[in-house]
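FYI, not all chains are in this one, though none of them got moved.
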Amino acid sequence: MSKRHLLFLVSGVVALLVLSTTAFAQEVTPLAEQLFRYHRGQDIFFMFMLVAFLMLFIKRYEWGVCLMTMLIISVAFPFYFAVQTIYFGNAWNMDLIILGVVCAITLVISAGMFLGQVKTWQYIIIGLLFVIAYSINEWFLFTYLEGVADMGGSLLVHAFAAYFGYGMILSLRHKKIMDAPMKVTVHSVSFVWLASMLLWMLWPSFTTALLAPDQVIGGMLATYMALMASTVITYLVLLAIHKKIDPLVYTYAILAGGVAIGSTVDLVGPWAAFAIGLLAGIVSSLCFVYLHPTLEKVLGVRDVMGVHNLHGVPGILGALFAIPFAGAIQVTAAVGTFVIAIVTGLVAGLIMRAFGRNEEYILDDAESFSMEDARGTESVSIGESGISV
Amino acid sequence: MSKRHLLFLVSGVVALLVLSTTAFAQEVTPLAEQLFRYHRGQDIFFMFMLVAFLMLFIKRYEWGVCLMTMLIISVAFPFYFAVQTIYFGNAWNMDLIILGVVCAITLVISAGMFLGQVKTWQYIIIGLLFVIAYSINEWFLFTYLEGVADMGGSLLVHAFAAYFGYGMILSLRHKKIMDAPMKVTVHSVSFVWLASMLLWMLWPSFTTALLAPDQVIGGMLATYMALMASTVITYLVLLAIHKKIDPLVYTYAILAGGVAIGSTVDLVGPWAAFAIGLLAGIVSSLCFVYLHPTLEKVLGVRDVMGVHNLHGVPGILGALFAIPFAGAIQVTAAVGTFVIAIVTGLVAGLIMRAFGRNEEYILDDAESFSMEDARGTESVSIGESGISV
């Protein structure tokens, strides 16, 4: 080999090295990708906890909501994990941890609808039933159907939560439930503000949890833009209708942009996302003000937290926003989710009814907790044992 | 080519490979750098929300503060984003998302000064005006001037927030404002503790948000050391002056180290940072106790949250701490920020005055919210529609 050949060879090798390093420099290794998902996944556990605090406004039921939430994650996650690894034989990894907590968060959203209509221990059974129902819909959306756009869970999470819940309350409905009084306190509502604002801030970790690394920043921007739009427009809509803001509508409806961007988070730019958020905010506000009381009266049910207004309608809407990208399959996916959710919810509700409804329909921590004196007087002495009362 | 040449060539290539891998192994790819910034950027959104809760102590104005905060981010961020991408023609990326939320957090800090002195809907207009004022100062600091040290925002964020706010309250001043009573409750103040402690913990993500990857850990350490110093010294200063601690001074002044380290976060070691925090804590405490009442009396204005004591003076101080590293340009930068902030604040205040001041100067959620009964009795029944009152 001549010197020229040698030079050629060496420069080729150097070029290869530089190229490979450059190409590589724009990527993230599989292990790093998993570790970034660790943090976005943990954010979803954070959001899971905050959903409880979004429901904390009912006086005398603050602790019951928290207890129910902790039972749900602790039953639904391990059962979902077992179904996936043992029944379906999948290996576990970070993605499965994320899928598990997403399943659990869907149930805790749904539970906001039938809160107080079942007994606390029944959430353990509901956790098991829900995982089966949810897995059917997950299979329908991503295995049976092909090409459904729903990376951020408009259908998988929000619409399914709302209509499973609707199935439950239709099965559990009872005249007495409309008479149950609900009271709020100032600081309970401050907890709701805290939860709503932190959920808002964490939302991009939810919608981008399973996106490819190079889609994550765009997904974050789209999600925040959608949330900002629904936050401004909700204020204007509520101001236009009532002159004043109902804090328990506002803290919920500002999240509608996050719900509706779920199906298009990886597909639209920032201003399209803003437009989606505007529409979602308007629709969600109007649902709270007009649709909610009408539906409750007509169907004789109580959607305690207004889940249908934030997750149901904006969830379906979000799926339809993806039609320009994914085609008519979005309609099939939305209709299918609606049907699977409401049927499995009805069945689960009938099973819970067989176990005995919570006939009192009283949202009262006295049902579950030993510290009832504290609830009456707002203050109680702690006895001999130091912590117990 | 002889075998010796071949061996030489091969070993050279292997050496190159090893070298390139080793060099590379100490780096972070551009995409990974963006994804790390995703998390530090989200922490700033977290801090943005917590600034609202730092202001939550005023009884009967808890929800109004939250509403104002959400309107600010939802107006200021998209407008800043539009100015940068459409007007200046910049491409968007993670850095721009961070710059956008930093702009919004500057306004929400500033709003702590004139809280209750404007009407809620006026924050939408203030959001637009502020972005323009802030962009002028941003241009002044980092485009017009060269070599200003302010990676952690002592000037860009803290000093600008304080003096823009001062301009506003000078324009809005009115005798009646000094008579407005402010009441606090125990749990409102507990929310302030929560906010202060979480802001403290998140602060390194703010000061290191845009640092190069290999500067981030050092920046985190410097920030925590500065915060720890101001936390201890504030306790000792307040104890020495009053024998007891005013919780609403303490929860603010402990953050002074974080404010003052902003200009030198990437330039000093841990113990120099500790010293900066000590000085900042002393100065901020003394401003709360002595300067604050004097300034309010002399100028006839009310700085509702004491923004000047935490962000104004320690912000300017922080810029001056960087003189040994960046030279006299720090003085130019500090003076320029002071002038731009106070002038634009005065103008913005006059414009808001033209829209009509909040003549009542009453910090009262009843202005904005439909749930006023709850505020009087601390408890209210929820009506037919489930969630609305």
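In this document, chain identifiers A and B correspond to the written order of the chains, with residue numbering beginning at 1 in each.
We take it that a contact is a pair of C-beta atoms (placed from the backbone, for glycine too) under 8 Å apart; a residue touches a chain by one contact, two chains touch by 3 or more.
The structure displayed is predicted, hence computed values, not measured ones.
Q: Quick one: how many copies does the complete complex have, if 2 are shown in place?
A: Taking the 2 displayed chains as part of the assembly, the whole thing totals 3 copies.
Criterion: only the chains that are shown with their structure count from here on.
Q: Would you kindly give the rotation angle relating subunit A to subunit B, two copies of one sequence, based on a CA superposition and rounded to a multiple of 5 degrees?
A: Rounded to 5 degrees, the superposing rotation is 120 degrees.
Q: Using the average of all C-alpha atoms in each chain as its centre, how far is it in Å between subunit A and subunit B?
A: 30
Q: Provide the residue numbers of subunit A that touch subunit B in the complex, in ascending order.
A: 1, 6, 9-10, 13-14, 17, 21, 24-28, 32, 36, 39, 43, 59, 178, 181-187, 189-190, 193-194, 197-198, 200-202, 204-205, 213-214, 216-217, 220-221, 224-225, 227-229, 231-232, 235, 239, 242, 244-250, 252, 254, 270, 274, 288-289, 292-293, 296, 302-306
Q: Given the complex with subunit A, which residues does subunit B contribute to the contact?
A: Residue positions touching the partner: 1, 5, 9, 12-13, 16-17, 20, 24, 27, 29-32, 34-35, 38-39, 41-42, 45-46, 48-49, 52-53, 56, 62-63, 66-67, 69-71, 73-75, 77-78, 81, 92-94, 97, 121, 124, 185, 187-188, 191, 368-371, 374-375, 378-382, 384-389.
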